[in-house]
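For this depiction, one protein chain was excluded, whereas all remaining protein chains were kept in their positions.
This part shows subunit A:
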Amino acid sequence: MSALLGAATGLDTARVAAEAASTSPGDPWLNIAIFGAFVAITMVIVFRASRNNKTAADYYAAGRSFTGGQNGSAIAGDYLSAASFLGIVGAIAITGYDGFLYSIGFLVAWLVALLLVAELLRNTGRYTMADVLSFRLKQRPVRIAAAITTLVVCFFYLLAQMAGAGGLVSLLLGITDTLGQSLVITVVGGLMILYVLIGGMKGTTWVQIIKAVLLIAGAGVMTVWVLALNGFNFSTLLENAVEVTGNPAILDPGLKYGVSDISKIDFVSLGLALVLGTAALPHVLMRFYTVPTAKEARKSVVWAIWLIGIFYVFTLVLGYGAAALVGPETIAAAPGGANSAAPLLAFALGGPFLLGLISAIAFATILAVVAGLTITAAASFAHDIYASVIKKGKPAAGAEVKVARRTVIVIGVVAILGGIGANGQNVAFLVALAFAVAASANLPTIIYSLFWKRFTTKGALWSMYGGLISAIVLIIFSPVVSGSETSMLKTAEINFAIFPLSNPGIVSIPLAFLLGWIVTILDKTKEDPKKQSEMEVRSLTGVGAEKATQH
């Protein structure tokens, strides 16, 4: 604790936070009240927005009626998960600069979406990623494969978010027993089902927009506050962080990933998955269908890039701010560990009220991200599997949306049960795995089918299944699943970790690109050249693209 005394500015606040952290900081009822207000306001908006939710275009794509600015904010709300807010601030506070490396990967990744994917996807598809992938290839097999990878990515991502909710509950509401935590996870899941069931994509989008505004504004206020305490001098903040932590190395890269050769390669592998995975995340891709034109899709990405970029610069200040004002020992000792850095910093700055606000925003974050994932998975099942494969593209009128709504309930229940089951488990690797699966199973086929004339169905299937299976098999045999106390199995006794890396991307991504290429080259069958012409003309010009629905 003596290191804390060196903090010029954070002496009192740090002590208060340290004492409070032994139980739960702030007032749980205040936190619940602020979150309740968020739920009440968004519910009203969702109800008002959902009056026109009749057709599939309304339910899945919000009638394609959002503007680029609105959709860009919603993308930011969809993308900035609890992992990027709580996780990155905590990672910077404890492991220093290496935490910031995540932020950069998450941001640069958007250039792939902007330059290669967003507009072309908007022009060629209707509701799901599979629409684009199966456009000029054989419908059934490609759609099934794309739906499977969509569901797998959504499931991993969903489970990670719901498990995170459990940790957040103990930190923010002071609920430490498993039953109480399970109850809160159920409430969060129940709310999410309600939003998606009633509001469809429109409701989900509004929840994401409101959450993005709150999150970025909240982080912005805290950033200015932290800088103000340090005379608006970033260098002074860094010096204070070094003084409090007593570790000058937190300013330099290498604290987390520099420990061994394996950890270095591991980070390169993670970086690859982050930068290539984003533009292939199904719940991100689906957002591009909610705007009327490709030009608005482009504007969405531009908005998203600005909002996400500014937010990640905030995380750098907040991370070092948490190190300077709260201190890494206090953070590590608090319930929730590294994830508690941002809430504890809020408490140190603005007392129980700011903590309550940030806690509510954190819950809203989980709610908004989970809602986006659920509607994506439900749309993929109802549109790709039910309507296209089972009903051969001719479902009864209204049946598809009905199936989608039922799927929402099923996924919601699975998410709640999964969240309760995964509560307290080491499943943080699931987010990184979702990015790796998206980059390996989806991205090669998206790029090949948009830009490579010769690409065939066989190539697509080998690339998608090859990428999916290799990423998952490698993770099963990696150190995150077995071999140590900190692995998923939580014991060093069982060890089948024969693959040394925790991130499979560096192997599975090139493998999937290679499979798609080699199998296509060796494939003697040719796809319909007329379909290829149509897809290319439509993707670049927007001919025949779905317009906004009129009400």
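The working rule: contacts are C-beta pairs under 8 Å (C-beta built on N, C-alpha and C of every residue); 3 or more make two chains touch, one makes a residue touch a chain; residues count from 1.
Throughout what follows, contacts and distances are computed from a predicted model.
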item	value
Undisplayed chain, where the name is taken from the UniProt record, one of "Fe-S cluster assembly ATPase SufC", "Clumping factor B", "ABC transporter ATP-binding protein" or "Rhodanese domain-containing protein"	"Clumping factor B"
Residue touching the undisplayed chain, where the options are A:139, A:247, A:425 or A:495	A:139
Hidden partner chain, touching residue among A:221, A:332 or A:540	A:540
Full-complex contact with the absent chain, from A:312, A:347 or A:448	A:312
Residue, one of A:254, A:337 or A:510, that touches the chain absent here	A:254
Absent chain, residues of subunit A that touch it	97-98, 100-101, 103-105, 107-108, 110-112, 114-116, 124-126, 131-132, 134-140, 233-236, 238-239, 242, 251-254, 257-258, 264, 267-268, 271, 275, 295, 298, 301-302, 305-306, 309, 312-313, 316, 388, 393-394, 451, 528-531, 533-534, 536-538, 540-546
